[in-house]
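Excluded from the complex is one protein chain; the other protein chains are retained at their positions.
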Amino acid sequence: MTAPTERAFSVFDPTLDGDRLREECGVFGIYGHRDAAAVTALGLHALQHRGEEAAGIVSFDGSRFHSERRLGLVEDTFSKRHIIDQLPGHIAIGHVRYSTTGGTVLRNVQPFFAELAAGGFAVGHNGNLTNGLTLRRQLVDEGAMMHSTSDTEVILHLVARSRRSRFVDRFIDALRLLEGSYSLVAMTNKKLIAARDPLGIRPLVLGDLDGSPIVTSETCALDIIGAKYVRDIENGEVLVFDEHGSYSHKPFPPVPPRPCIFEYIYFSRPDSMVGGRSVYEVRKAMGSQLAHESPAAADVVVPVPDSGVPAAIGYAQASGIPYELGIIRNHYVGRTFIQPTQSIRELGVRLKHNANRAVVAGKRIVLIDDSLVRGTTSVKIVQMMREAGATEVHFRIASPPITHPDYYGIDTPEREKLLAATHTVEEMRQIIGADSLAFLSVDGIYRAVGEERRDPARPQFTDHCFTGEYPTPLTDKTTADAAPRRPALLAEAS
Amino acid sequence: MTAPTERAFSVFDPTLDGDRLREECGVFGIYGHRDAAAVTALGLHALQHRGEEAAGIVSFDGSRFHSERRLGLVEDTFSKRHIIDQLPGHIAIGHVRYSTTGGTVLRNVQPFFAELAAGGFAVGHNGNLTNGLTLRRQLVDEGAMMHSTSDTEVILHLVARSRRSRFVDRFIDALRLLEGSYSLVAMTNKKLIAARDPLGIRPLVLGDLDGSPIVTSETCALDIIGAKYVRDIENGEVLVFDEHGSYSHKPFPPVPPRPCIFEYIYFSRPDSMVGGRSVYEVRKAMGSQLAHESPAAADVVVPVPDSGVPAAIGYAQASGIPYELGIIRNHYVGRTFIQPTQSIRELGVRLKHNANRAVVAGKRIVLIDDSLVRGTTSVKIVQMMREAGATEVHFRIASPPITHPDYYGIDTPEREKLLAATHTVEEMRQIIGADSLAFLSVDGIYRAVGEERRDPARPQFTDHCFTGEYPTPLTDKTTADAAPRRPALLAEAS
Amino acid sequence: MTAPTERAFSVFDPTLDGDRLREECGVFGIYGHRDAAAVTALGLHALQHRGEEAAGIVSFDGSRFHSERRLGLVEDTFSKRHIIDQLPGHIAIGHVRYSTTGGTVLRNVQPFFAELAAGGFAVGHNGNLTNGLTLRRQLVDEGAMMHSTSDTEVILHLVARSRRSRFVDRFIDALRLLEGSYSLVAMTNKKLIAARDPLGIRPLVLGDLDGSPIVTSETCALDIIGAKYVRDIENGEVLVFDEHGSYSHKPFPPVPPRPCIFEYIYFSRPDSMVGGRSVYEVRKAMGSQLAHESPAAADVVVPVPDSGVPAAIGYAQASGIPYELGIIRNHYVGRTFIQPTQSIRELGVRLKHNANRAVVAGKRIVLIDDSLVRGTTSVKIVQMMREAGATEVHFRIASPPITHPDYYGIDTPEREKLLAATHTVEEMRQIIGADSLAFLSVDGIYRAVGEERRDPARPQFTDHCFTGEYPTPLTDKTTADAAPRRPALLAEAS
Partner (left out) sequence: MTAPTERAFSVFDPTLDGDRLREECGVFGIYGHRDAAAVTALGLHALQHRGEEAAGIVSFDGSRFHSERRLGLVEDTFSKRHIIDQLPGHIAIGHVRYSTTGGTVLRNVQPFFAELAAGGFAVGHNGNLTNGLTLRRQLVDEGAMMHSTSDTEVILHLVARSRRSRFVDRFIDALRLLEGSYSLVAMTNKKLIAARDPLGIRPLVLGDLDGSPIVTSETCALDIIGAKYVRDIENGEVLVFDEHGSYSHKPFPPVPPRPCIFEYIYFSRPDSMVGGRSVYEVRKAMGSQLAHESPAAADVVVPVPDSGVPAAIGYAQASGIPYELGIIRNHYVGRTFIQPTQSIRELGVRLKHNANRAVVAGKRIVLIDDSLVRGTTSVKIVQMMREAGATEVHFRIASPPITHPDYYGIDTPEREKLLAATHTVEEMRQIIGADSLAFLSVDGIYRAVGEERRDPARPQFTDHCFTGEYPTPLTDKTTADAAPRRPALLAEAS
């Protein structure tokens, strides 16, 4: 029943103790395929890393909509024939999600569906609105009833209340009121719709499966079913598919795109192409850039698995130091093990990572990880390396210090819990217990993605977590009276 | 997981084959009790016969609302400590329900909850609106989003859209737009509210548990927890409890009550008092009245268990013919047994009822049941009696022929499937295969409840199923364009 | 998951608080029917009252045996097509059981199966061996390995160790070593076998379904599938069915039968015929006999439902006092309701029984129940009657005082917890709080079953619970060193 997952808990689990960033969603939609729901299920499985806590699919069979939304992994629900059989039709959209603060409850699981006067409408959302609470308060004051705590529901209400007659116009009416990031897949009984916010903060790509268009978060969701990559959805684009073909709307004033740099550093799968770049190659380039910026006199390069692997390969190749698996990861989850007694807790149980003593003992090692959030994991990893006999531990992080929280769909801790927000590099080194510690520079990540350097006047990406430069207003945060009215129904067991 | 129930399936199962009327709901609410949810759970358990398919409870703990709604029997969910522990607070309301047409899905399970501008609001509804679809269409056209197919949700939207400022005024604003039957229990973060439609069609009583007021459908829900019966909620009354005490509103023009006579015939538990009358005594009186109207020359009086038991006791006492258990009922449910092969089906499996041969063989019997809907059960019962050796079978029904469907919360078949709507008594006798068949007269039921006779000008009860005289307009049914727009989302697996 | 049952818990639940006797098993077997497992499932459903905690079926399909054994009601498991489909074949046996002391664990659920040198062998057992522990100890000392704590497993080992060559001879070899009660259904890959202990203590009947022989505990299991009753299996008879027909073995010296009188008083279903007598008629006769022995000046006769109903009808008919339902039973189980707080516990929650005040208030009542074990239920019932306004409460028990425990398959409390074992009738009356209390005499029950009186020299039934005259040796109990070695594995979670 519990959702077994790859990113597992332990003394080293970065997810559970907040020492890891979490993407909040992945989306997938297909138009005109006889097995629309089955294809969507496979696509969501490939996007599982973008959201492990719940998944949903909505389909339309020509006369009715069908919906299935469940907590748990995609496979827990959508690998089953009887579930897929209950989702007939040629149009389908799907969604995977993490929970935000508060427990994930079923009514927060997407895609959301609404019965509008014009007919049914379903939507799945990757991203986060920075004026979602403000819009919600306005809507409730006008008599709207909210059933979820998700700001995606706000979009449905805005569409329902638009006075335009054509559906696409109502949809665009709603988008004009939004602020923040959104990559949306939506469907009516006639159309599949994709939309990306004006800056293109979260990714969204267009693919093709034997003539059926697909829109989804990453190209790996195309690969799993052998679909072709066509192009990225552009920033600010609304793309509509129906029986007459496709039509691209550009309802916003044109601005240069500003996608989130974090997709390269951590979120996207290494085999995905994002913005035309191989994520794997970018990560290797971050590693080799790091080797140039912060070399270390060491015997072996050891990745923190699995997040640090591509950067470690890059670091090893650039430095000429051998790449070795000095830490072995137990891929069986182990997240839910209790540690019932004090004596067990004192064992320092290693559910997820184990030192590979034969590689580490007596060696000077360079440990490579992709990012550093709270640092709690790093403390334990370094300690484990020393206990296994490492003579020196040099920690290298293949991204800059994270000093600011995200508001666009990445679940970052409060600012005061971000280690780099309150400590110097030397302080962090002492906390972590490494012999040396270094981060990749901000310009370094720009070089890794192929830019010469960051353009301070007009940054090519949004890198607010490293720089504090947010690409949109933060209305909910800054509005004086925006202290959101606390939702009344906060607890639901089912 | 399976819902074990008392009214079980078999060749004789009147529920599954539609040969039984089904009440659609029971409600319970309590104000100011430290174990509000636990008490509500017990009350719902006592009301289980009013709705076996789903149950829900909402509580408020002083700062938050808590909700649990599940398919299945009350005990399946609410007997468990960890569930009750998740429903803290001093105010709680609960609901049990049958599904109407279409499958029961979780989003239709009550109490419904809405986040209004004024705060949270929860409501449970026993009854049925006769203008629910009409109101729903108007609301959707104005941009309202519906999440259930229940017309109870309409009430929430009407409250949300009222322009009045006081909550009670908004609630009454909404009630004024309703047509049909409703016994409502509702709650906000400050109040418990009870409301009964202007005619008082469905029952609603007020009780007291050591100073905590209770509103609920039947007195048996007071008895289970040792609460005192105070009075019936009056027709057209809106009764509000808060920290200042209680206040009774009478927002409608005063009219005489016209409660549904069927509560006495079938729905209410025999140990309940309805409208000040003992349901058991009324049923016995129907039986003795029937003995006077339609005597039979027989050796034993045999009830169809359990529905015909009180009337059979009354018939036996009035006629002097011995009362005997000629049919034994298997109280283990058996509803879900498959009959996998033709050879098994031909066995005529008797999952629920068995003839008590020792009582029946060689005897002339009077079979007593409380009502006759489609007649399919009666056919099989009579046949079983003959196979067990009964020499004569006289069937007596302790209520009049059902000729018209209900629109006030009782799940009756379409008119053409009501046996009495399309057949004479003699035709019915032939179909059922009895040696004689008789029904209680309409005046007979009025006498059984203590009236002299039915007042045709101003009937003391609503008896539309027997007479076709509906006590309210039937807007959804009669409006020319009322063909409800088919809801777009008809299928949901979870 | 928990087994929902008819005999439910509450302040009045006689099962949970030990104030009720419990039969330990029911058996069913059929030979030569194409739907053997489905028919067996239906038969077990009719026998559900003989064992609610677990059920199992074994079938043989011509080349393999198939087995399914589960905790819970028959319907929970065997109503499902996919389960029945996994039990193919023309021979099947089944079993329902209560647990004895200690939790029911799956490995104790019958039928038991063994892989003998001669092939597979399965057996289901109703009854209890009085030398089971003694035999077990001998077998373990010889190197046998026991997997259950059931003494039925002993029978399998005895068959396995017999040195005879024919299977039936091995089986009879084993039976000769047994002491106590047993009604067995067994099967090999060729035969269906029924066996009843030399005294015929537990019931076992032979039926016929269109040429397929059936052996089962009660005739109600024949009725449910429309099978014909042929005869009772005789005491000491071993009856074998195979492709050549049937053969009756009588391996024991002939003695008169001595069936357990308790089947009439409580265990068997009222619609069953036991030993050629209608259980319903016997119970009514016990009631009328009781009316003659112990009349009461009262206004109404009230049964304790459902156990006292037939006796109450008999009492009412014999006494001329009207029969009324003064106690209403909630047939929804309610067994698992927690009573979370002291304040709830003090409510004296009435989950199972409620007074029907309209019948009781202001009346002198005769309460009829079938037996009295610990008396805890009776105390509460009498109190409830008085709270509902009864002016006098006369308690009448339609069987004699239970003074001795059973060792033949009925789960009786320790002797010191049997109220009648340690108190006079007057003391019991005071404890129960009744105005008068009376039991049926021992001769009274013999008269109710049609005997003139008990034959003290050669009792026609075993009535040891009332008289302390046990019909067999009690080896386990009396052997000096019989203190059974405590089994080593006492706890298993699954």
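The chains carry the letters A, B and C, assigned in the order they are written, with residues numbered from 1 in each.
The rule we apply is simple: a residue touches a chain if its C-beta (ideal position, glycine included) is under 8 Å from a C-beta of that chain, and two chains touch if they have at least 3 such contacts.
Computed from a predicted model, the values in this text were never measured in an experiment.
Taking the full assembly into account, the omitted chain touches A, C.
When the missing chain is restored to the complex, the residue among C:120, C:226, C:322 or C:389 that touches it is C:120.
Residue in contact with the omitted chain (choice from A:310, A:375 or A:444): A:310.
Across A:280, A:395, A:408 or A:446, the single residue that touches the chain missing here is A:280.
Listed residues A:34, A:415 or A:477: the one in touch with the omitted chain is A:34. The chain not shown here is touched by just one of A:118, A:177, A:230 or A:325, and that residue is A:325.
Looking at chain A, the residues touching the absent chain are 1, 4-6, 34-35, 38-39, 41-42, 45-46, 48-49, 73-76, 79-81, 84-85, 209, 220, 223-226, 269-271, 273, 278, 280-281, 306, 309-310, 313, 317, 322-325, 328, 330-341, 343-344, 347-351, 354-359. Although one chain is not drawn, its touching partners on chain C can still be listed: residues 64-70, 83, 86, 106, 113-117, 119-120, 140-141, 143-147, 156-157, 160-161, 189, 487-494.
By our rule, only the chains that are shown with their structure count from here on.
Distance between Cα centroids is largest for the pairing of chain B with A.
Per-chain Cα centroids separate chain A from chain B by 50 Å.
Rounded to whole angstrom units, the spacing between the C-alpha centres of chain A and chain C is 61.
With centres set at the average Cα position, the gap from chain B to chain C is 37 Å.
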